[in-house]
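Heads up: the structure comes next, in structure tokens.
The full complex has more chains than appear here; those shown keep their coordinates.
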Amino acid sequence: MTQQTFNTIGLIGKQNDPRVGEALDTLSHYLLEQSLSVHLDEVNADTVTNSALEVCTRNEIGKRCDLAIVVGGDGTLLNAARALADHNVPLAGVNLGRLGFLTDISHDNMLAYLGEILQGQYTTEERFLLDSAVIRQGEKLNEATAFNDVVIHKWNAARMIELETYVNGKLVNQLRSDGLIIATPTGSTAYALSAGGPIIDPTLNALLLVPVCPHTMSNRPIVISGDNEIEVVICDRNHDNAQVTCDGQISFGLSAGDRIKIRKKEQSIHLIHPLQHDHYEILRAKLHWAEIS
Amino acid sequence: MTQQTFNTIGLIGKQNDPRVGEALDTLSHYLLEQSLSVHLDEVNADTVTNSALEVCTRNEIGKRCDLAIVVGGDGTLLNAARALADHNVPLAGVNLGRLGFLTDISHDNMLAYLGEILQGQYTTEERFLLDSAVIRQGEKLNEATAFNDVVIHKWNAARMIELETYVNGKLVNQLRSDGLIIATPTGSTAYALSAGGPIIDPTLNALLLVPVCPHTMSNRPIVISGDNEIEVVICDRNHDNAQVTCDGQISFGLSAGDRIKIRKKEQSIHLIHPLQHDHYEILRAKLHWAEIS
């Protein structure tokens, strides 16, 4: 089955990595040879010198391109996905090292796989993002987007924080812990996994709540519908030692009484995969499941 | 909002429990006073002596009743639910001890809550079941139904078993372990929880796979769509020391090469709850979440 083909390609690379510069150079030559229009993220401008390339902002890439190719690791793709979330441009990820969960095209086969994708030989997978907002005394602060997770955690003190979690307005529980992770299925293989959460199939419409080092030993990860709205309240006796962080990349300090509202973002992300893509194969490789010692 | 009312009520009780006999007696008097038709499960026939009651099989209860009231613990309701699964009769559960996840009407308030339910003051919750079948040399054996879980586990030997798990025909992983639990959201608070699985909201359309004491330490519970089909293959070197069990109540011995197919059952269960029902309140009580020591 051949799908939509692409004409205007955006290139986004991890910064400060010379191998990424080389890969972007190779990619841009290859794409220009195919008579495609190529836009390069301005942060990578100094790594590629080709007058046929148009250097622009990520926002411009979002507006003009019909495919964005991200070169780097999963962190680079998380970052690009959040930046492009309001546009409708699908993303393909190239990884220079070990394959990532999101950057599933290996550098070694990069041109072959992208060639197939450009000819319409690919699959599209929809992934959802999270909208997070802090409500302080009735006012909405710090609206932010997360692809992996929104984490509410202690930060500038050693003591546990106290939270109350509500789902669609109903109390789930009170929690004394190092924090609480609210993850998408995409994020279930990131920080949530380190904190003891399950693996959620990326196509499932679900949200994952994982307590981090809960004081009550019977606290467990909870999986709810992706259409639910989550509200986390910072309890009174925490004096400014909690923080909310999206994808481990954007943080905001919290005060007692703050309410953090988290829900699925209206706009979703479309990941482009080679036809050979197999999510469980990546899981097996990354989690060493095959290595029966 | 007032819902459908009920005219023909089935009563099903836990066997060999004198308190259940008393409760069935009280219930049948109450229901007959309301001029309702009351059918009693034949296994409880000797505990209630009232000529206005019709004693019949569970199958007859399924055919004739528009509400079944189950008195006992969650195990009794699991059993009744499987027996009534092919009929469309909703179930309400009365618990004589601590509230169960499924039997959420306490004995103390039994008549008050059932009075409201009979007047149409209730909520209905749909829960799904699993169909399990063993395929041996092309032949389908041991078709069975599970409400909580299908468990493939070692039984008559101390050594681990080896399994391969497929979802929609794709290999997930090979597993050396004491077993593998395939649970519904309902079952996520049963055996799967003891094995380290997450809590799944009962309304989520999801299946949960939990390895039991996996040899590979990075194996983790996996949550997938409830519409997926799971196939578990018993690997060659296990000589008849594996078994498949539904809800911990029905078992079947397995041989090397057997394939166990598990998928959502077409017919679902409808649980009737009092309007005050709050799933998370039951979770908090049963898992001692409130008791911050």
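Labels for the chains are A and B, by order of writing; each one numbers its residues from 1.
Here is the rule we use: a residue touches a chain if its C-beta (ideal position, glycine included) is under 8 Å from a C-beta of that chain, and two chains touch if they have at least 3 such contacts.
The shown structure was predicted, so the numbers you read here are calculated from the model rather than taken from an experiment.
Novice: How many copies of the chain make up the whole complex, given that 2 are shown?
Specialist: Altogether, the complex is made of 4 copies.
Going forward, only the chains that are shown with their structure count from here on.
Novice: When the centre of a chain is set as the mean of its C-alpha atoms, what distance in Å lies between chain A and chain B?
Specialist: For chain A versus chain B, the centre distance works out to 37 Å.
Novice: Along chain B, where are the residues that touch chain A in the complex?
Specialist: Chain B residues touching chain A: 167, 170-174, 176, 193, 197-201, 203-204, 206, 208, 215-216, 218-225, 228, 278, 280, 283-284, 287-293.
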